[in-house]
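Worksheet: the structure to be examined is printed underneath.
Missing here is one protein chain; the remaining ones are kept as they sit in the complex.
What follows is chain A.
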Amino acid sequence: MTQDRTEMSEDDDDNSQSPPLDLRSAAIADHCSSSSSSTPNKSRNCMALNSQTFPDHVLENVLENVLQFLDSRCDRNAASLVCKSWWRVEALTRSEVFIGNCYALSPTRLTQRFKRVKSLLLKGKPRFADFNLMPPDWGANFAPWVSTMAKAYPWLEKVDLKRMFVTDDDLALLADSFPGFKELILVCCEGFGTSGIAIVANKCRKLKVLDLIESEVTDDGVDWISCFPEGVTSLESLAFDCVEAPINFEALEGLVGRSPFLKKLRLNRLVSLEELHRLLLGAPQLTSLGTGSFSHDNAPQSEQEPDYAAAFRACKSVVCLSGFRDLMPEYLPSILPVCSNLTSLNFSYANISPDMFKPIIHNCHRLQVFWALDSICDEGLQAVAATCKELRELRIFPFDPREESEGPVSELGLQAISEGCRNLESILYFCQRMTNAAVIAMSENCPELTVFRLCIMGRHRPDHVTGKPMDEGFGAIVKNCKKLTRLAISGLLTDQAFRYMGEHGKLIRTLSVAFAGDSDMALRHVLEGCPRLQKLEIRDSPFGDVALRCGMHRYYNMRFVWMSACPLSKGCCKDVARAMPNLVVEVIGSDDDDDNRDYVETLYMYRSLDGPRNDVPKFVTIL
């Protein structure tokens, strides 16, 4: 069965391990477009056989037939660097393009290089923007992309955006320009409303996937569900759990009834339990279900109470369950019939106590992905550890996301998980108390870990048993988890922790640092180590100019660096910008920071093939 990777994993691009060599291939591009000769550039490491034995066009046809099977983008990037011929053919055969930073290149460059794109994956704002660390209207507009592609790729079928600003007009243009459009996925996006969605629903007659995930969608009062055309649809996936607007239930029921290919349905908070029941009866073929509110609208009349468990029992194919936005706990046992089939369960919006939780999880032997609130407590985590031996991904979110909250989960839960779930690959864990011992245990018990994100919510908290910094725990993680590609650290941390990371974090691509370290040395260790580092996000840590300069040899090989509330000076940032012309160095401030002219509130820098962007808001300065 397919995993819902767009929702359930933020590391969807971590599969490709190679550092993208955009600048080098851009150099080839520039050379190719200016050169009139057809012989290979002798300064490149080219195989000379092509012009000696076979005519160019025959070989290129052969290449085209071979390269079309290449899916992985790092393989394609490598192939495109072999020689001019390969570059050209690769560009013609790449049908899916991934752009990790929308400002790394202009839309025109995309359409000039790749001529037959059917699918675009585009990411915009840096992740720390999610936490209000950036003023709104910073950018990442979809508009220039959709308008350029409208002319260049009329055959476009799929658009997958993350953290982009998308307007209703953009959606209208999309719906108008691409008659064969099949998949729209918007993750953590904003700027549009139900009227834009209505246009897509109405005009994209071949639509298979409409997934709105954790996006801000304005309620324009439009009944968008009714805008899907009459007749049988091609819909396979419809996710609108983030749309905070009431929906026309009769229209939804009708839509589901005429969508025989529908496998994934994620309802929003405004769909009640009774309505869910009716939908389930009409769509037993679903594999992935977002259950909506899971509560009653009105006081239930007991004689007429629907048999919810029977409805779930009929859904033999459901393997992925989420929703439970306003959970009425007495109805939770209705899901028991599907528990033993579940591979993915998301309880992260439901305040479930250990007593409610344990009877449910006890049946979930096949669970691989589990998200929940810390309300299940250490006790609940122990139950997970006892049952879910196939667990690969765990995310525990705080019910009370404040620094001074109680924190019902601790090192006990982490230890239990490490002992019970040996196949764990990815963990995100919010807590208030932690020990080095538990983190070390996890590093030893879970060798498959690729993602380790621990958030001890109180800042600078040491090991609460020994009182020592958390250096040894994180050190063990980077030493023992040889496959680690993503790390987020927290708690009281000295430069020593960073020494460990720099030395042992050989595969780390993404590193998140907050309120950690003692001095510039810490950041130096990381910049001079961690050979695969691509994305570095730092806040509120004592790293200054000296540290920043230590990374100049590698900023071109990274996707971005974010540093906010660090003691950086504008002068140093200017020096970096001057020394690295293909690096865009943005200083983001609030409107009134004239008094502290030299102080850099937020530094966001990234490589770019097309220079600084032309849509800079007034609170951003590009050095």
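Throughout what follows, contacts are C-beta pairs under 8 Å (C-beta built on N, C-alpha and C of every residue); 3 or more make two chains touch, one makes a residue touch a chain; residues count from 1.
Convention: contacts and distances are computed from a predicted model.
*Asks:* Any idea which of "6-phosphofructo-2-kinase/fructose-2, 6-bisphosphatase", "AP-4 complex subunit epsilon", "Auxin-responsive protein" or "NAD(P)H-quinone oxidoreductase chain 4, chloroplastic" UniProt assigns to the chain that's been left out?
*Replies:* The missing chain's protein name, per its UniProt entry, is "Auxin-responsive protein".
*Asks:* Which of A:177, A:494 or A:557 touches the chain that is not shown?
*Replies:* A:494
*Asks:* Which candidate, A:326, A:503 or A:575, sits in contact with the chain we can't see?
*Replies:* Selected residue, touching the omitted chain: A:326.
*Asks:* Among A:349, A:370, A:452 or A:604, which residue is in touch with the absent chain?
*Replies:* Considering all chains, including the one not shown, the answer is A:349.
*Asks:* Can you work out which residue in A:130, A:176, A:305 or A:406 touches the chain that's missing from view?
*Replies:* Considering the complete complex, A:130 is the one touching the chain left out.
*Asks:* So which of A:233, A:510 or A:541 would be touching the chain we can't see?
*Replies:* Per the contact definition at the top, the residue touching the missing chain is A:541.
*Asks:* In the complete complex, the non-displayed chain touches which residues of chain A?
*Replies:* Listed in rising order, the touching residues are 128, 130-133, 135-136, 188, 214, 216, 218-219, 223, 242, 244, 246-251, 269-270, 297, 325-326, 348-349, 351, 373, 397-404, 430, 455, 457-461, 492, 494, 514-515, 517-518, 539-542, 565-567, 590-593, 596, 599, 601.
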